[in-house]
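Only a part of the assembly is drawn; its chains keep their places, and the rest are absent.
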């Protein structure tokens, strides 16, 4: 797939429950903002500083990450679910 | 066409479903913010820093891009649909 | 006319449909934010940076421009309609 996120955006494939990390993260139904797990498919070149320099990204293609359900924009490619969001919307790396 | 976007704005021709990229991006009806595909027709000179310098644009004329349905301002020229938006409203480049 | 806009403001004469550019820009009725066309009549000296320096303006007297219907402040001088707005509210230059 050839989608190239702009700036500090990340393309994430949303993982179904059956694909979740071995660590066994469970999202309680009572959580205010439900986090989701996903796999990083593509990353942008990085945010730009005031002077136009690039700040390198911290997540890499292949990382499993936690992100808020309402953070990104959902798209479907070949019947798989993806989400495009800014790196700052990613809470952390839950596996590789 | 001679429209010249100001600063970090981009003029995008909105693509109909039949013109979409081979990659086959599908926007689910349940998506909160429906992304759309389009082709970049003209780009501004770039955003200005605090000191008045220009930050070069990342998208180029001819790029196919994904953007949020509600981001830009719609205009019609010769019965074609266009949208004018800031580059930061573009999520990524989906093809050339 | 002697009106001198302050800082990064621009005085624009609103164009009626019959005066529109040859390019034939049409604003769809369904557009969320209806853009309008106008002619630049006067420009301010430029926005000031944190250090009090001036950033030169990109639009010039005589430019035809597109702007959002709700952006500026409307005034009438000698029964002509004008709008005063910041340059950043102008979407682009549609002709000379």
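Read from first to last, the chains carry the letters A, B and C; within each, the first residue is number 1.
One rule holds for everything that comes next: a contact is a pair of C-beta atoms (placed from the backbone, for glycine too) under 8 Å apart; a residue touches a chain by one contact, two chains touch by 3 or more.
Owing to the predicted nature of the structure, the values given are computational and were not obtained by experimental measurement.
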- Item | Assembly copy number, counted for this structure file with 3 shown | 7
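In this section, only the chains that are shown with their structure count from here on.
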- Query: Drawing the touching chains as a network, do you get a line, a ring, a star, a complete graph or other?
  - Reply: line
- Message: Need the CA-centroid distance for the pair chain A / chain B, whole Å please.
- Response: 22
- Per the C-alpha means, the centres of chain A and chain C lie apart by a whole-Å value of 40
- chain A, residues touching no fewer than two other chains: none
- Task: Quick one: which bits of chain B touch chain A in the complex? Just the residue numbers, please.
- Result: 23-28, 30-33, 35, 49-50, 53, 55-56, 58-59, 66, 68, 87-88, 90-95
- Over in the complex, which chain A residues touch chain B? Could you list them? 1-7, 9, 11, 42, 44-45, 48, 50-52, 70, 73-79, 81, 84
